[in-house]
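Supplied in C-alpha cells, the structure appears directly below.
Removed: one protein chain of the complex. Kept in place: all other protein chains.
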C-alpha cells in the first residue's frame, strides 16, 4: 500500500485539519470526537441538517457542510460509522428550537449509532428526527438482509433537505421532503478495482483482470454478483435497467441523473458513461431535467461508477437549484 | 486494463458527448476535429481565451470552458496534443476583433501544433497571440531539455486570463497578465502509481511497491528521480521545498496554494497533504491568501498529487475571485 | 471465590491483548464478507478500555463493566460498537452493586448481554452474527452453573468453549444481518468476524481467571 499519509490511525484527523485550513470560511472542525460544523452554526431559527458515516467517501459528508446543505457532518474512522457521542456533539453545535434532521445511511452500524445519539438528544429535550436512506437496488430488500444500503441518493437527499431547511421549512416539512426523496431515488454501483483501507493495507477485495463487481457498496463490501468485464454501452445499459425497473421510472418522468465516480474512475470515463445514460433515458421517454456528474460519494480510490435516478417535481427542482455553498458543491453563490 | 469505455479510438469523442449532454447550458461540442466551445461564443468585443492539449487531464481543459474562463478548449487524443486544424476551428468559433490568447503548455507537440495554428489564424487576419506556460520545477530549464513542462499552473492561468478577458481587458492586457502569472507560478508533482492509457492497455510506467516518482509529469512521463516511499510529512516538505526555493517564494509573500490530485489520490489524502502544506508555508512566513484543492489537472487514474504556488497581488486576487461558471469550477454565479 | 473489580480489570486487559494479537485475523475475516474494519475497530475499543482503566479502576465489577461499555460505545463505532457496548452495559446492570462476581452472576450477566445484543440488533440464531457465539455461550454458562455451582472459572471456561464452537458454526451459515447479508449465498464458507471476536474475548476472560 502506498498512500499520502503519516499513520493510518491519524488519517481522518489530519485530513480534517486540511479541510479546515482550506475552507475556513465555510466550516470549522472539532477533533475528538471529530465533527465538521458549518462556520456560522447554529443558524438561529433554522432546522439543522446533519449527516455522517464512515470516512473514505469524501466529499460525502464533510464536503457538503455549508450554506444550503449540511449544518454538520460526523466523520467516523475509515469505513466505520461514527460513535453516538460524536453525533451528539454535532447536534449540540447546531441544533436549537427548530430541531434537527439526521440523515442516516442504512447500514447496521450507522443506524445503531445514530439511534443512540437520537435518544441522547431527546433526553436533552431537543426535537431530533432521523431518516434512513436505502436507495441501493443491488441489495434485495428482504428479511434475509440488513436492508438496502444508502448510497448515491444520499448526496441528493442532503442537498434537497439542506435547501428546504435553508429556506425556512419546519422540521415536519423537511422530514416529509426527505422521506419523499428516499421514496423516489434509486441507485446502482459497479467496481472495476478495489479500494485499500489505510489500516488494512491490502485491497478490500480481489477482482480478476476481466471481472466487474456489479452492485458494489461504497465500503468495498463485495457486491451481489460478479460479471465479466464488458463495454461501457452494455454496462451502463445493465446498470440503468436495474435502476429504472426498480422504482420503476416511467415514460414521462422527469428525473435528476447523477453519474458518480467511486474515486478512481477518471472524468473521461465518467462523462462517457453519463453520455450513454442520457441517451438510454431519452430512448425510454424519461426526461433528464437536472444532472450531477463527478466524484461525490466515493470509496477511497476504488475504480467504478454509480448511477442514481431521482424522480423530480417542481418543488424538488426548486430545492435542487437553490443556492448552495460548501467545499464540494457550489452554485448560486 | 479495465475501463468504462467502448473502444480506445472513440473514447475522447464519446466522452465529449457526455460533457455536452451534462452541460448544455455552458458548452457546445464539435466533433472531428473535436472542440469544446463556450455556449454563447463568440462573445462580442471580448478577447477569446483558448487552451488545449492531450485528453486525459480532465477537467483540464474542457471542464474550464464557460463564463469567466475559457472560450474554447481543444482536446487532442489521450496524452497527445491536438492538431492545428482543431485549434484553428476553436479560434474560428470564438475569435473576433478583440483577438485571442492561446494558452499553451510547454511540450514539444503542443508548442509545434499551436504554433502552426497561430500562423493559420494570422493568415486569416486575426490577432491571435500565444503564451507558453512552463511551471514545473522538476525539469531543469536548460538547453539539455525541452524546457520545463506546463502543469498545475495552467489551471490558475486559465482562470486569471479568463477573468481578465471577461472583465473586458484588451488582448495586450490579458497577454501581459498571463505572462505575469507564468513568471510567478511554480509546481511539482509526484506519482504513487501509474495511469493506463486506453490504447496502450498497460500502466505507463512500473513503480516498485515502495517507490515514488518525484517530479512526475502529467502524461505519465517518468519523473526526474525515483525516491523511496515516505510519510506525507516528509513528502510534502520535499515537494514544497522544491517549489518555494525555485522562484523563490519568500517570507511576506501572499500566495495561492493549489493542492491537486492527479486523479487516483482520494480527497482524504489530498486534504491531509494540503493541511501539511498550509502549516509549512505558515512556518516560512508565507501567507496562503487563496487556495484550490481537488483533482483539476489529472493524469487519468494516476495516483499522486501536485503542489502549485502562485504569488498574488491585489489584481490577481480580484481576478481569481471573479465569477466563474464552467463544468468544473464555479463561484459567484 | 468471585471476581473483584481488579480481577475484571485484569481480565479486560488480557482480552485487549488477545484482540490486539488477532487484529489482522479479524480484519481479514471482515475483509472477506464485510468491509475489513472489525479488527481495527475492536482493537481501538479495547486499547481505549485499557488506558481508561489505567487511570482508575472504578469500585465494583458492575462499574468496571459499565466503564468498558461506555468506552466501547464512544470509541468503536460501526455495528460492533453499539452491540458490544450494549452487551457490556446490560451485563453491568445485571450485576448491580455487588462487590464480587460469582459463577451464577457470570451466567446472568452473559444472558443479559445476549438479550441486549438481540434487542439492539434483532439478530436470531443462525443469522451469522456474534449472536451465534453468544447463544451457546449463555446456554453453556447456565448449564455449568447448574453443575458446578458458584465457580467463576468453570462457568467462564464453559462459556468460552461453547462460544468458540458457536463461532466455528457460523462458517456454513448464510448471513441475514449486518454487512455480510449483502452477499447473500456468497457469505457462506466464511467465519463471522463478530462471532470470532466474541469467542476471543470470552476465551481471554476465561484464561485470565
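For reference, chains read A, B and C in written order, and residue numbers begin at 1 within each chain.
Simple rule for what comes next: a contact is a pair of C-beta atoms (placed from the backbone, for glycine too) under 8 Å apart; a residue touches a chain by one contact, two chains touch by 3 or more.
Predicted model only: the values in this text are computed from it and were never measured.
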Visible chains that the absent chain touches, using the contact criterion stated earlier: B
Residue in contact with the excluded chain [from B:76, B:118, B:153 or B:327]: B:76
Options B:29, B:139 or B:319, residue touching the unrepresented chain: B:139
Residue, one of B:42, B:63 or B:84, that touches the chain absent here: B:84
Candidate in contact with the missing chain, chosen from B:18, B:118, B:220 or B:327: B:220
Hidden partner interface residues of chain B, rising order: 33, 54, 76-85, 107-109, 112-113, 115-116, 138-140, 143-146, 149, 197, 199-200, 202, 204-205, 217, 219-224
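We take it that only the chains that are shown with their structure count from here on.
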Most distant chain from chain C by Cα centroid: B
Centroid spacing, where centroids are CA-atom means, of chain B and chain C in whole angstrom: 54
Rounded Å distance, chain A centre to chain C centre (Cα mean): 32
Residues of chain B whose C-beta touches two or more other chains: none
In chain C, residues with contacts to at least two other chains: none
